[in-house]
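Missing here: one protein chain of the complex. Every other protein chain is in place.
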Amino acid sequence: MKLYDYVLSGNCFKVRLFLKFLDVTCDLEPVDFFPGCEHKSPTFLQVNPLGQLPVLEDGNLRLYDSQAILIYLARKYDSSGQWYPVNDPETLGRVAQWTAFADGITATSSAARLHDVLGYNLDIKAARAGAQTLFRVLEDHLAHQEFNDQHWLAGSQPTIADIACFPYTALAGDGGIETFIFPAIERWLCRFSMLPGFHNMPGMNYFT
Amino acid sequence: MIQNESTMRSVIENNDLALWRGADGVARAWENRCPHRGMRLSYGIVRKNRLTCLYHGWTFNGEGRCDKIPAHPNLDPPTTIGAKVYKCVEVGGLLWVAHTENSSEPPVINGSWIPCRSLHFTKKIALSNLIARMDADPLNAHAQYLNPPDGAKMLLAVQPMGKRGTMLHLTLHAEATREDHLRASRWLIAHRLTTEIIA
Partner (left out) sequence: MTMPTHLDPFTHAQWYALGRDEDFPDGRKTQTRLLSQDLTVLRRGRTIEVTLPQGQPRPTQHRYGHVWTTFSDTPRALYDIPEFEEVERRLITAGAVHVRCSGLRAVENFLDMAHFPFVHTGILGVEEHAEVEKYDVSMDVERDEIWATNCMFFQPVAAATAKAGGTTKYKYRLPHPYSVILYKTCPPRPGEWDLIGLFIQPTEEDVCIVHSFVLVFDQDNTDTELLHFQQNIFLQDRIILENQIPRRLPLDMRLEIPTRADASSIAFRRWLKANGVTWSTVRAGDME
C-alpha cells in the first residue's frame, strides 16, 4: 500500500493517523506540495486529475479524497466495525453527516491556514468567519452529546467522522482562529488525542 | 469546566490567562506567560500538581514557583522565579478570577451547582439585556440567578473579553436533570441568536 503524502497536510494526516489506529503499515511517497506545487504537475495529475492529496494505492485500487480513503480503510481493515458502523443505520447516517461536515471545515479552517502559513491568496476574512460558524455548530453538538454521555460526533464510539473533523479543527490556530472560546470542542480534541496510537502533526501539541 | 490535570486558555478583558487544575482538583489562574521566554502557559502540560511549559519544560508548582529547569537538571532554580498568580476560587460551579488588584470579592452562592454551557457571544453583552424575559435575582455585577418558568434554577455569569466579545457561563442547580441541561442550553443558544441579530 502506498500513500502520496505531504507532511503539513491535515487531510494526509487523517489517513496516516487512521493507518496507525488500525495498525496497518503503508509506504509514504512524499510530494512537494509546497513550495514546489508538485501536486499540480503533469506527472501528478496522472495520479489524481484533481491535483489534490492524499492519494492511496492498494493493489489495483487508486483512491483520492481523504474521506473516501477513510471509508475504504475502515471497511477493509477494521474487523470490529467501530470506525464505520455499516450495521447500524442511524449511527452510519450520523457518521456520513459529520464526515461531510469535515469538508466544510477543510474549505474554511484549512483555507485560513493556507493563507496564514503559506501565503495563499484568498479571502481570509470569509475563511475565518466560515470556520467560526461551523465551529459554533460543532460546539453545540458536542456539548449536547456530553449531556447524553455520548463523547464522540456520531455516538458513544469514535468513528471516521471524528478523524475527518479532527485535524483542521485542531490546527485552526495556524489560521488565526482561536478555539479556546469553544470549550466542548477543546474537550473533544483532548479526548481524541488520547486514543491509542495518536500522534501529533506539526501545529498540534497534545501531550501523548 | 476544567478537568483534572489539564489546562485551558481564557481571557478577561484583554488579560490572557492560563487556567489549570492539578490532580489535587485545585483550580489555578495565572498570567498566561512563562517568565522565561513569554510562551503561553496554557499550552503547557499538567502532571500531578505541577504545570510544565511547552517551550523549554520549565516546571511550576501549584503556587507558581519554578522548581525545575530541564536544561540545567542540577540547578535549584532561584525562589524568585515564578509565574504571576491570580487569586481564584470556585463558587456556584464557576471559577472566579481576580485579574486586577481591585477586583471585587466573589459572591456567596449556596448549594451545589453543575456547569451546563460556556457560550461565546461575538458582541459585548450586558446581563441586563439578556434576561429581560425571565425572572432574575442579581447576584453581583457579573452574575444573576434565573428562575425559568419551567425547569431548574439557573446561574448565569458574564465574562467580558474585550475585542473578543463575551463568554456566558451557565450552571444549573445539582438537582437538575439531563433534560433541564439540554433545555437550558437551547435557551441560551436561542438567546444568542436574537441578541446577535438585534445588536
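First chain written, first letter: the chains are A and B, and each begins at residue 1.
Simple rule for what comes next: contacts are C-beta pairs under 8 Å (C-beta built on N, C-alpha and C of every residue); 3 or more make two chains touch, one makes a residue touch a chain.
Source: prediction; values computed, not measured.
One of A:89, A:119 or A:196 touches the chain omitted from the figure, and that residue is A:119.
Take subunit B: the residues that touch the chain left off the picture are 16, 32-33, 35-40, 43, 53-57, 69-73, 75, 81.
Annotation for subunit A: contacts to the undisplayed chain at residues 6-8, 30-32, 34-36, 38, 116-119, 173-174, 176, 202-205.
Simple rule for what comes next: only the chains that are shown with their structure count from here on.
Subunit B contributes residues 1, 3, 6, 8-11, 42-43, 45, 54, 117-118, 120, 161, 164-165, 167, 178, 181-182, 185, 189 to its touches with subunit A in the complex. By the touch criterion stated above, subunit A contacts subunit B in their complex at residues 136, 139-140, 143-144, 147-148, 178, 180-183, 186-187, 190, 205, 207.
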